[in-house]
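Only a single protein chain was left out; the remaining protein chains are all shown in position.
For subunit A:
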C-alpha cells in the first residue's frame, strides 16, 4: 500500500506540470476568446452574433468528454490531425471560452445603465466609455464567476486523460493499472486536485478582498 501511494505521488509529480500547463493555457486562451465572443455578442447586431451563439450553445450543450473525443478522433476525418496535448489544449480552451463568454456577456449587461448615461452626458465617446467605465466596473462583477470557472477547468483537465494526454490523471491511473492499487491511486488523485482547487480559491479570495478594500478606500 505504501509502495502504491509512493508510486502514485511520483506519478502525480510527473503529471502535475502538464496539468498546470494545460490548465493555465486553457484558462488564458479561454478568457481571451471568451471575452472577445462575449463582447461581440453584446455589442454587435443580433444578425452577426447568432453563429457565435450557436457555437457557445453547442459547447455548453454537450459533455466535455464527447467534445474531446470528437476533436481527437473525429478531427482527422476533416483534416484536423492534432497530437493529444494540442487537442487537449484546444478542447479545454474552447470549452472554457464558451462559458467565459457567457460570464463576460452577463458582466457587460450588469453595468448599470445610469453609469453609462452619466458618461454619455459628460461627452465620453463609446470607446472611452467601454475602456474607462464598462471594463473596470464589469471586471469587479465577473471576478467571482471567472474564478469559479477556472477552478472547474482544473478538474476538467482530468478528462483529457481519455485522449492520452500525459497529465496528472493519466500518469497516476497508469500506476493503478500496473499495480491494481486503484484505491490508493484514486485517493492521491483526489487529494492533489483538492489541493489545487483550494489553492486557487484561496488565492482568488485574497484577490477579491484586495479589490474590495480598494473599492471601499
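By our rule, contacts are C-beta pairs under 8 Å (C-beta built on N, C-alpha and C of every residue); 3 or more make two chains touch, one makes a residue touch a chain; residues count from 1.
We take it that contacts and distances are computed from a predicted model.
Per its UniProt entry, the chain excluded from the display bears the name "Polar amino acid transport system ATP-binding protein", taken from "Electron transfer flavoprotein beta subunit", "Biotin-dependent carboxyltransferase family protein", "histidine kinase" or "Polar amino acid transport system ATP-binding protein". Checked against the full complex, the candidates A:47, A:78 or A:121 give a single residue touching the omitted chain, namely A:121.
Summary of contacts with the chain left out: across A:21, A:36 or A:133, the touching residue is A:133. Residue positions on subunit A in contact with the hidden chain: 112, 114-115, 117-124, 128, 132-133, 136-137, 140, 214-217, in rising order.
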